[in-house]
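Notes to accompany the following structure.
Only a single protein chain was left out; the remaining protein chains are all shown in position.
Chain nomenclature is as follows: A, B, C, D and E, assigned in order of appearance, with residue numbering initiated at 1 for each chain independently.
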């Protein structure tokens, strides 16, 4: 199995979720992160003192998938999250040894 | 070594921590996430406009363990986090190349 | 490729970011986490009721790197994050199958 | 009739101040609950403002301050129900205490007291009441408990007033009354699940401090407004109020410092409120020395009293008993010592007045406490067995905000609203079809397309 | 001249209360927007306080309450511009309505009305206005819309006042006027991107509740202060205000309960405001029965009216139309039924006054609504085509806080400020070099090194 992780622009979350639903992904886990990269942050001013904000808010999406499904999920993620502008983010996958569904104790692909 | 990650119901965090302590796990890292899956979110109403909230708050628990300890940790996590109701979450493990304890520079199992 | 993850003290984030920039790391992703380990939390008192706070705020830093760069990045992270006091945190790395840059679809090291 | 415009200005202004106290109280309490119950707490307080205002106009004012029924000092008649006959002076206020303001100004001033009193109760039963059940309890309480107690103690025709029990601004009518009612309901509905093992720390102390600030501000209307005139007595009550509050703030945080090693912000806020509570009955009867002692005593005693609930296993969640009941009793009884006729009222023990005043105070405290406890418990029980008073386990775990009100207090995620799910067009809101004519005519309307 | 100190105290105190309403409104609104637009909303309201205060002093007071130009009741002259000739009594207030307060007290009291009225508009165009464009619109509006309407209705020399239209504290001048202006601007600037498909839930309802509490409090100054004296009429207006507000709060949440199955906190806050709006024109003309009915009606009608915008695809973001326009019209017209000369003003339909009063009310409503809509739309258009009124897509997505004001509302991360990046020493702030002499002399200054 694979854990596919995507770092994307926050406002793309809705589209990404829908794209994954369409190809049969039934679950995912989302969290807020701050990204640093080519995309520049903005500037803030408080009583004349200027701050540059280097971090840009992003959303991390994690999806557990079977090995076979992984490429399709990656492609769907990339496609749904793309705006073509700097800062669109990354998608990567890592191998997973074992997955268990807590409720039932099912293991492996059945746990997804 | 292994990184065992669990997505569980927030109010189970205390029990999970205690269960892990009992089997000798000395450290872990926790973060807030939002889960999407079989478990339904709730509905909110603001001035007559209804919103369905698809995401459900969850807690992510990450534990670095030795290869040998991994199965026991997974079992402990699953057991402690279970309520038997939809949305109990997932536990998975991924292989880890290297672990370093920042304070001492110790590597491998000693770093845990 | 590798995903190097570091759990460090929050006020070290600036220094870590600078250290990574120096060795050519162009991007990273940061999130807030709570750590449990040897470092003790503090105590709070509300109307005479005392609470012990077991968790300590930490920052998680994730960096995707090539296999070759991984050891250097790990060393830089460890060095920059160290205070020598309990609770400095962990750095670990896991193997990554695939990385894609969302904007361009580039894969592998080019995606970093 | 010619009223005194200065006194009227003062009483109307004071009424506005007292009204403002209920939102203040709502925030004082809301800061202390957990994130999932914030709106539940605010809502209980705001709905009291709606509900009791109407009940007061309709019936409770007449019961409390109307013509006494049969001259027994037990209850008013319904002659003023719906605020009829408002040209008639308020019964009992004659001679030296004759009112110089329009009766309607008195009605609205006293209305605000009737509102905040049941609102105080919400702290003891935080996080676990059904909204509907709460509304029912309050509606009954405003008629069956508040109105008679106000009549006994506040109305010059009431039996405790005539007995000589002194309560300048509501130590018994408001604080002991609400405090013991809170305890009664907390006993009735039981503990929050997990209490006291699970930590339930305040979710946003700045809100609590804000509430305390608003309460301190508004309480000048409550206490100094109770002089019903802008005069020397009002100034004295104002001074006493501030002095006792300051002393109690210091008393509470000093007690904490000794007990827990740290002075806390919540302690400062709580101490201020304890001082305000304790000086309430006394502010028009004691001098500044009395006010200082009452404040210091209330600060220390109430701080210590917050531990009592753990001994009894009673989840009086936000310490309504320790602050309002204990603080109210402290103030009411200390009048028996510090009351001085140089300010107003009878002389207490320390000013050569003997034990008489203390005795009357004790009678008022006991009578009001027993009555309020019993009737409140009965009302609570009635509501519990009929429409239900406590939420079920799932709703309690989920929190009142979503379970009772379908809302969430905070959506602060700069990034990720939990709600970044999907909004559904409800039956009431068909997804808008093609642009309306107005929109079609005005290109700007289509800016989002 | 000898003024009445009690009346003066009341009107000055009321002016302070009404000033406080604008921050209250700012928070009422700011709680409802998304995190990225909080400061944008607050800023719009606060800048109105700055801007309109000066415009009022400079010119609008004179236009609104100055000597009527030519006796047509259309507009005042500039005789009082810059607050010249302030020893002269306010024109038109003579005989039974002669003022007993310094004219400057009247100036500041009315100033606060001129401030909050355009502030009300900010709700309808939330999240999408350029700051500069907004400022321009308001500056023009305070002169071209507010001043004439205030003259017509409020000034005893205005034509609608003389016609017999009644507006005790601003149902038409403030609420209908601002409500329809909000609708006009919302039409002009178009919908927020994503609306209504993308969920845009309130980011912090406690702020909205706080704002509602402040509004309720301050509104006593608004309504009862409009008696311009601390008297029986003020007390009646005070009572009516509170009663209608309470009734509307209950009316709104009852309507919600029936429609959506749940009573919400936002509903309670909205209902209270709807009640305050509706009773505003009527509070000095109806008795407590009238106030109750007006409140209940406003609560229910405004709650239902919030759905209307979805039918028309009009993004009146925070329901300025449904609350202020609809609520204002409800109150203004119900005077025609419930007005009673026993309180003040003419008798309405239910008190034997026939249809006359209702007719005058209807004329005032229609005239003000049409005028305000047309002129507001024209002002908005003018600003839009010159300096621009709506932010571009990137700025809207980013949010007003950073795009318009280079700020972020919350930095709550206990751990990770997004700003844990790097601060740049700007040209104005050269990175401090070696310690200054003062610092060198004082070792404590170097504590951080």
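Operating definition for what follows: a contact is a pair of C-beta atoms (placed from the backbone, for glycine too) under 8 Å apart; a residue touches a chain by one contact, two chains touch by 3 or more.
All of these numbers come straight from a predicted model, not from anything done at the bench.
Peer 1: From the list E:102, E:156, E:194 or E:356, pick the residue that touches the absent chain.
Peer 2: E:102
Peer 1: Which listed residue, D:99, D:260 or D:317, touches the chain dropped from view?
Peer 2: D:260
Peer 1: With the missing chain put back, one of E:9, E:129, E:296 or E:391 would touch it. Which one?
Peer 2: E:9
Peer 1: With the missing chain put back, one of D:43, D:269 or D:379 would touch it. Which one?
Peer 2: Here the residue in touch with the unshown chain is D:269.
Peer 1: Since one chain isn't shown, list which residues of subunit A touch it in the complete complex.
Peer 2: That gives, for subunit A, the contact residues 44-51.
Peer 1: Which subunit C residues would touch the chain omitted from the figure, given the whole complex?
Peer 2: Residues in contact with the chain left out: 11, 14, 34, 41-46, 48-55, 57.
Peer 1: Touching the hidden chain in the full complex, which residues of subunit E are there? Just list them.
Peer 2: Considering the whole complex, subunit E reaches the absent chain at 3-10, 12-13, 15-16, 19-20, 22-24, 26-27, 30, 38-39, 42-43, 46-47, 49-54, 57, 82-83, 101-102, 104-105, 107-108, 111, 131, 207, 210, 401, 404-414, 417, 419-423, 425-426, 428-433, 435-436, 438-439, 442, 444-448.
The working rule: only the chains that are shown with their structure count from here on.
Peer 1: Quick check on the contact graph: shortest path length from subunit A to subunit C, in steps?
Peer 2: The distance in steps between these two chains is 1.
Peer 1: After a C-alpha superposition of subunit D on subunit E, what does the rotation angle come to, in degrees rounded to the nearest 5?
Peer 2: In degrees, rounded to 5: 120.
Peer 1: Taking all residue numbers at the subunit B/subunit C interface, are over half used by both copies (same) or under half (different)?
Peer 2: Here the answer is different, because the shared fraction of interface numbers falls below one half.
Peer 1: Give, as an integer number of Å, the spacing between the C-alpha centres of subunit D and subunit C.
Peer 2: 49
Peer 1: Would you mind pulling out the distance in Å between where the CA atoms of subunit A average out and where those of subunit B do?
Peer 2: 18
Peer 1: Among the residues of subunit C, which ones contact at least 2 other chains?
Peer 2: 17, 30-33, 58, 94-95, in rising order.
Peer 1: Which positions in subunit D are in touch with at least two other chains?
Peer 2: Residues 406-408, 413-414, 416, 419-423, 426, 428-429 of subunit D each touch two or more of the other chains.
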